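Quick one: the structure is below, questions incoming.
Excerpt of the complex: some chains, original placement.
To keep things simple, chains are lettered A and B as they appear, and every chain counts its residues starting from 1.
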Amino acid sequence: MTLDALQSLLAKVQRGETSIDDALAALRELPFADLGIAKVDHHRALRTGFPEVVFGLGKSDAQLVTIGRALLDRGGPVLMTRVAPEIAAIVQRALPELDYDATARCLHRAIEQEARGRVMVLTAGTLDLPVAAEAVRTATLAGCVVEQHHDVGVAGLHRLLAIRPLLDGAAALVVVAGMEGALPSVVAGLCRRPVIAVPTSVGYGANLAGLTPLLGMMTSCAAGVAVVNIDNGFGAGYLAAQIARQSVA
Amino acid sequence: MTLDALQSLLAKVQRGETSIDDALAALRELPFADLGIAKVDHHRALRTGFPEVVFGLGKSDAQLVTIGRALLDRGGPVLMTRVAPEIAAIVQRALPELDYDATARCLHRAIEQEARGRVMVLTAGTLDLPVAAEAVRTATLAGCVVEQHHDVGVAGLHRLLAIRPLLDGAAALVVVAGMEGALPSVVAGLCRRPVIAVPTSVGYGANLAGLTPLLGMMTSCAAGVAVVNIDNGFGAGYLAAQIARQSVA
């Protein structure tokens, strides 16, 4: 129930057009209608440029088409993550408004919006690229300007030092690393900005499918690092955009 | 070595006041002096109000006095975390400028500074309070205005819903929870701000000394959540302050 609807309901009670009992019945629904998060979210998405997001993994092409059609009709940016290429192709035939980012494995539609804050995305190695691409796509759809630097892992420190002066230029950094996941600690030590660390499942054996870098990033010796789930480029991009957009609000 | 100092050095070479060999000797230090992070950090701390921080656990009172004296002489805010009360009492005798926050177990000195951004700190239960207090102390020393709400865990949802309108008033939220650590997911679903989740070792058995809420927060069903180490109130407060201060920069 919107504030307008609530106001209107109260006016009817005042005018005697609605009985107290009927109003009570309607207001029983208030906590949920008032919260009305789903609708508000839609409005907010439209208004703010934060994309509507669908976690595509495990969903059928038919489900994606149905959901996608609904979202597109609302008019804001749209993002479907973890969509395999063959599924994407089918969905795109039904929903030609959607583009496919093959690296990020995302279907998406951007909308025109003014730039809102700067995000930097770094990767330790080239195999971390798909996760980074998901973060880039998410933050871009949220209206951020995203700068990327890849393959700047700590085993060859000069690559990272070369871009050091640029680090503080972003409002938030997404740092993607597999293997032992040491990069976020080093980056946080080199700049003053919040670092969102993304462990990846890149590696083998003691990498434990990403659990080792996840735990390592958690226990980072540097202040200013927080961590999202293994391979969760979307989550990192979303959070970075939340931060970056505030920096210019 | 600052840019100014470097410029000055080069001018002296140009004017013949410094020999090439002496300049070389000075510049041998350049990569480190130029990076000169420690010194720069000190300056930055002074200038910006981010506190100098010492991880107190495992350090002797004598070590803390020595380090503390050095930090206090620089003039900025100071924070020593994880200091037991009996150690704190000894350190305070030598360094009476320091106050002791018994809940947060922190020694600290605040400085006057203008308010810089708003942070909210929430706890699921009263046993999470010490971790929250460390976050509050850290963000406060960094110049943020910090609002706290305690004991708003998900088992009694009305307590959280009661403060829901306030959540978006902060630039960043620190959400502290032990047991299964469900609170950050719920909070992130109720507001639009970045949520820094802090798992705590509050609980027993399957809590696994905080590992279970750590992993749970990682795999949160809500977007906009990142996680720091178990019981790491300092890290969460620091990151929240980094975010909040940008929101007004």
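Points to keep in mind about this one:
Going forward, a contact is a pair of C-beta atoms (placed from the backbone, for glycine too) under 8 Å apart; a residue touches a chain by one contact, two chains touch by 3 or more.
Note that the structure is predicted; figures quoted are calculated from it, not measured.
Of 8 total copies in the complete assembly of this structure file, 2 are presented in place.
Note that only the chains that are shown with their structure count from here on.
Between the CA-based centres of chain A and chain B the separation comes to 25 Å, rounded to the whole angstrom. Note for the complex: chain B touches chain A at residues 37, 44, 53, 161, 171-172, 189-190, 192-194, 196, 214, 218-220, 223-230, 234-236, 238-239, 242-243, 246-247, 249.
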